[in-house]
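Complex shown without one protein chain; remaining protein chains in place.
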Amino acid sequence: MSKVLELSEKHALSVEKLTMAFPHDGQLLLALEGTTLEVKRGELVCVVGASGSGKSTLLNVLAGLDLPSSGRAHVHGRVALMFQEAALLPWLTAAGNVELALELRGVKAAHRRELAHELLRRVHLEGFEKRRPHELSGGMKQRVALARALAQDADVLLMDEPFAALDAITRDLLHEELERIWNESRLTILFVTHNAREAVRLGDRVLVFTSRPGRVAQEVKVELPRPRSLDSPELAVIAGRITDRLKHEMNSRGE
Amino acid sequence: MSKVLELSEKHALSVEKLTMAFPHDGQLLLALEGTTLEVKRGELVCVVGASGSGKSTLLNVLAGLDLPSSGRAHVHGRVALMFQEAALLPWLTAAGNVELALELRGVKAAHRRELAHELLRRVHLEGFEKRRPHELSGGMKQRVALARALAQDADVLLMDEPFAALDAITRDLLHEELERIWNESRLTILFVTHNAREAVRLGDRVLVFTSRPGRVAQEVKVELPRPRSLDSPELAVIAGRITDRLKHEMNSRGE
Amino acid sequence: MASELARSIVLPEVNESSPAPRRGSGRRLWGDVWPKVAAIALILTAWQAVVWSGWQPDYVLPGPAAVFGRLAGDLGHLDFYVGVAITLRRALVGYTIAVAIGSVVGILVARVTLLRKAVGSAILGLQSMPSIAWFPLAILLFQLSERAITFVVILGAAPAIAAGLLGGVDHVQPLLVRVGRVMGATGLRLYRYVVLPAALPSFVGGLKQGWAFAWRSLMAGELLVIVNHQQSLGQRLQFARDLSDAEQLLALMIVIFVIGVVIDSLFSALDRSIRQRWGLLGGEI
Amino acid sequence: MASELARSIVLPEVNESSPAPRRGSGRRLWGDVWPKVAAIALILTAWQAVVWSGWQPDYVLPGPAAVFGRLAGDLGHLDFYVGVAITLRRALVGYTIAVAIGSVVGILVARVTLLRKAVGSAILGLQSMPSIAWFPLAILLFQLSERAITFVVILGAAPAIAAGLLGGVDHVQPLLVRVGRVMGATGLRLYRYVVLPAALPSFVGGLKQGWAFAWRSLMAGELLVIVNHQQSLGQRLQFARDLSDAEQLLALMIVIFVIGVVIDSLFSALDRSIRQRWGLLGGEI
Partner (left out) sequence: GSAAAGSPSDDGPMALRLGYFPNLTHAPALAGLDKGFFAGALGSGVTLETHTFNAGGDAVTAILSNSIDAAFVGPNPTVNAYTQSHGKAVRVIAGATSGGALLVVKPSIKSVADLKGKKIADPQLGATQDVALRWFLKSHGFKADTAGGGDVGVLPQENSQTLTAFKQGQIDGAWVPEPWASRLIIEGGAKILLDERDVWPQGRFVTTNLIVRTDFLQGHPKRIKALLEGLYQAVTYLNSNPTEAQALTNDTVAQITGKKLASGVVSAAWSHLAFTIDPLAPTLKASADHAHSVGLLPSADLKGLYELGLLNQVLVAHQQPVVSGL
């Protein structure tokens, strides 16, 4: 136990030789194989990888939703997961979805409403509090899901392509917002994206996944000063390297 | 009738003073207001706009799924719509989803299987034919939806952020594939995206939408020779201009 | 796309969309009502036609006029309302308890794997047990009291309600459950906040079926204890049958039918409000 | 996030995931079976305990031994199997027709707005009509023939089946319907390829409830036509009751219950296969 506590001082999240196999048609499909990675407390790590390379699978295992076929995944502290789909509860309003997260976290009823509205304001959704999911656009749903994930106020935040449905401008604003929140708390973030520039924009490190089965093929330390701009040439260079590596991965293993 | 026929020689799609209002809480939310646009036969037009600016609403009206509050929307010929969500039928396999589109189009049973496999191969999903939607990753689902939309072999293809869930490399491959298909047939495509560079990469023209209520704020003719590369500097310049315009739109109307 | 997918040649079609017409609420109401009126008129006409055709003598198949005359006669007696009230009270009491029991059993069976394996498949077994089979047990346990009737009603309705809930829980989208789990909802809280709301539509379906079971069990159960002369509907029905009184039987069938329709409209309103919330309305199929 | 969302201080927890244990199929089977066996044993023990307690004389509440003895006796006669076979045949015939009628009515009511407004709310009205109310009409239409029984069974089951289908159709995700429409499916094809498959889970629920209704109606309806020497289950049940033969009644209840459980297992298998396809399995709630 003491060893674990000690570890937790440094690592918020550690994955060791994780393998995940899905049975299908009598065969096994390996989504992850021997994946190993570690994320320190307060770190913001981005994961990029080809479609189907097991990124979502990894997050699901880390969130405790699925059991791996073998290997270990530790998360120290409370976890929040923002799913790839918005996955809002259809019978609750936008605010209701956020309030539920607050309620389950134990926030008193008196504060919930106010806090939920504040969180929705942060994702630029004021005025849409009372709408139900089916009345929201794709990007709006994703932003509600972000507000809900933030509402959990977890120690570790797992995000699965959270800004995929957003236009460049809104995405930019939310990058800043996320960075600010991360700066202010000791939040640990594992951020999955398919956009190399976004990964470099946000991450302390970027992990490039191999194609299926997923494993860390390359680790890129991003040492650019923050705040970074998506359009800066230095960022573009690093992103280009990552994209190349990804291309190499996909060509060598076939997709 | 003859006038319509004449028109149809030139225009595959025309929208005139389209307004769409959603009632909520006693008020009306205007998703589209007085939107007017035309797409010529065989043209590939991209639409970019802020989240919630009515892009999906426009496509739904064009596909005949929703009735507008006022205005007109004409589509000449058969329409296929690729939804923003993958929207696969959960009880059918990947191939089954594609085959259903073929069947509804009238393709003989004998050919369906083969054709469906061919289409899935084109979206780089060989080997996943028999999987059901819940066994596919987010990007894979979107690719099945693409294959299904292509299977409809319509005259006009409406695409709602079709590549949002894909990594850069797969997206690149599918850009090429889409361009090839479009080149080979006289397909008309209206392509919604939130990625300005993608819009410039693909479109003959790019329409920039205002923030809600959506209207065409700017029309950018892209006169770069095809095939274009996402990384080319000329493309980046045009995309930058579009992004600026988008930013301007969002700041002026507030989002 | 090339050759295999070569587009069939079609003349250009014009899909034209124009604004949806709006109607006043008066006309809307009328639009809801007239089909029902027409259906009733149609049935009455057909019935009258059969009667006039002389297919059966009027004491076997009385005409609408006679039956409605009889019904009007019944409705003119206070007794009748008292009887209907007794029956409705019994139905409500039994049904309420059945909802409580059915819900709890449904949740337990859905939640506790062991329990599901042990008794899950017993639900349909119980449901298909006819009410009369329970009569002796009802008398054993509750003597000749109203509670014996209630017991039979509960045994009729509770399994259907449990089955509806169980079916709903089984078909909840796993993604929603995962959302709940990630938000830290476990055990009963997961049920309260995620699983049960998601299973609500199917549960309402089960409630509806449960009502039908409750009502039919009650009609049989009311023969268990004939306490007083304030004749309940079940008794009246049985007497009409014993007396081969076709007019009375048809009049009672109309009463039962109307009660069913009224109850249905309550459930329908509930169902519509759920569908409204879930955004399942308006998409004309 | 700042102050309002300041994280509560918690000791670091360790969520550790390790591989799921795999079990042999023999052990899995046993795992499915023993809870049922335990439940049965529990019930028998409780029953026996009540009997031994002397709460009721044994002719009112016979013990398990007596009842199973009686059941064994029944099972030793060919007659018994003939009777059960007759009942099952009637149930299947009536149920099959009810499924056909219920499905067609369900689809029509779901699809044709006019029809829904006209007769949609009549379904619960019909469902809550007790079987005995139909007896005179059944005799009128079909004399004292098997068809009279079938008629009663159909009237019992078809509304439940239609209601299940209707409920399912009403709760189909609009997005899926839109997908179908965009792919060019309209009218019946939209139903065949999209709406009905999507409504399948609720339809299966309706089929299950319909079976229970069919069976209960049959138990009553079998008294309509009594053929000597070929005792159907419904008749046996009634006679057991008429004769106050508690042993026989309990033995028959066991038979009915077992049939219900067997039928349930068929429906459960169907339901599981649907959930498997839809990816609704495995996510332990």
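Chains here go by letter, A, B, C and D, matching the order in which they are written, and residues are numbered from 1 within each.
Methods note: contacts are C-beta pairs under 8 Å (C-beta built on N, C-alpha and C of every residue); 3 or more make two chains touch, one makes a residue touch a chain.
As the structure is a computational prediction, the values presented were derived from the model and not from experiment.
Among the chains on display, the ones the left-out chain touches in the entire complex are C, D.
Contact with the omitted chain, checked across C:P136, C:P197, C:G210 or C:G260, is made by C:P136. Of the listed positions D:P136, D:P174 or D:G260, the one in contact with the omitted chain in the full complex is D:P136.
Only one of the listed residues, D:V225, D:M253 or D:L280, touches the absent chain: D:V225. When you scan C:Q48, C:S244 or C:S265 for touch with the missing chain, the hit is C:S244. Summarising the interface, chain C meets the missing chain with residues 56-57, 59-60, 135-136, 139-140, 143-144, 223-230, 235, 239, 241-246. For chain D, the list of residues touching the undisplayed chain reads 56-57, 59-60, 135-136, 139-140, 143-144, 223-226, 228-229, 231, 236, 238-245, 248.
FYI, only the chains that are shown with their structure count from here on.
Taking the mean of the C-alpha atoms as each chain's centre, chain A and chain C sit 46 Å apart. Our note on geometry: chain A versus chain D, Cα centroid distance of 45 Å, whole angstroms. A straight line joining the Cα centres of chain C and chain D is 16 Å long. Within chain D, the positions touching two or more other chains are listed as 174, 178, 278-279.
Of all residues in chain B, those touching 2 or more other chains are 64, 78-79, 85, 134-135, listed in ascending order. Against chain C, the residues of chain D that register as touching in their complex are 31-32, 35-36, 38-39, 56, 60-61, 110-111, 114-115, 117-133, 135-136, 140, 159-160, 163-164, 167, 169-174, 177-178, 190-191, 195, 201-202, 205-206, 208-209, 211-213, 215-216, 219-220, 234, 237-238, 241, 244, 246, 249, 252-253, 256-261, 263-265, 267-268, 271, 275, 278-280, 282-283, 285.
Interface of chain B with chain D (complex): residues 60, 63-65, 78-81, 83, 85, 87, 89-91, 100-101, 103-105, 132-135, 148, 152.
Taken together, the chain C residues at the contact with chain A in this complex read 175-176, 178-179, 181-185, 189, 193-194, 197-198, 200, 274, 277-279.
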